[in-house]
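Every protein chain except one is present and positioned as in the full complex.
Here is chain A:
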C-alpha cells in the first residue's frame, strides 16, 4: 500500500458526460499508487474559501506515466456549492488533491466470472476494476443503472471493455425500465458469476448484497459516505460493520472502506446506534 500524498494538480482536461464532468489532472504522486477502488479528496473554493472540507471522488483511472507526467481521472456530479466550484474549473487551472485514499477492491486469486453493478457515476471505479479483472482472465458483465438517461455513466467504456452491458433507468429513458438490481439475478446465472462488485447509492448496494447472498456468492461494494477528512482521523464516515470476531463496530469508510464485503455491513442499521455495537453500552447519558 502506498502512502497518500497532497498534490497541486494541473487540470489536463474537463469533459462533460451527460450530467457529469470527467476530469483528467496531472498528479503523478497519486497516479503512482493507484488501484481500482481508491478515491481522492479535492479541496474546493480556493484559498480563502468558507468551504473548509474536501470533496471525495472515486478514481476512474490513472496513467502513471506516458506522454505527460502521471495523470488521474475522476468524475464529478454537482451536488452543491463545493462540487459546482470544481465543475467550473477548466484545463490549465489547478486543484489541490489528496490521494490515493481508501482500501481498493480485493481481486480474486484466480480468474472468476464477475458481475459489476454501477449506479449513476458509481460506475467510474468499476471501469478500471473491469480492465484489471479482464486482464487477469476473468469474464466480466456490466449492469449500469440510473434514475434517468443523463445520469448514466460509462456505458460506452464498459461496452468497449466487456462487450456485455445491461442498462436500466428508473424512468425508462434508456435501456430497460426498472432498477439495476432487478437485472442482477439473471446476470449472475448467465455467466456463473463467483463475485459481484458494485458502487452506487446505499439502497442499491444493500440489494446487491441480498441478491449475492441468495446466490451464495460474495459482493464487494464501494460506499459513498459523507466524510470530513478522508484520511481516517475525523471519525465522521463510520458504518456499522461486523468484524472477523463477530462483533460489530463503527468503522471508517474512508480507510477501512470504501470497499466492504456487503455481507459485513449492517445496512438496516445505518444511521442508528445498534445496542449490540462494541461500545454502545458506554454511551449512557451522553
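The rule is short, and it goes like this: a contact is a pair of C-beta atoms (placed from the backbone, for glycine too) under 8 Å apart; a residue touches a chain by one contact, two chains touch by 3 or more; residues count from 1.
One rule holds for everything that comes next: contacts and distances are computed from a predicted model.
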I notice the complex is incomplete. Of the names "Chemotaxis protein CheW", "Dihydroorotate dehydrogenase", "Glutamyl-tRNA(Gln) amidotransferase subunit A" or "Lipid asymmetry ABC transporter MlaABCDEF, periplasmic component MlaC", which is the UniProt protein name for the chain that's not shown? "Dihydroorotate dehydrogenase"
Candidate in contact with the missing chain, chosen from A:32, A:53, A:77 or A:131: A:53
Residue touching the undisplayed chain, where the options are A:11, A:40, A:98 or A:167: A:98
By the contact definition given up top, give the residues of chain A that touch the hidden chain. 3-6, 43, 50-54, 82, 98, 225-229, 231-239, 249-250, 255, 270-273, 277-280, 282-286
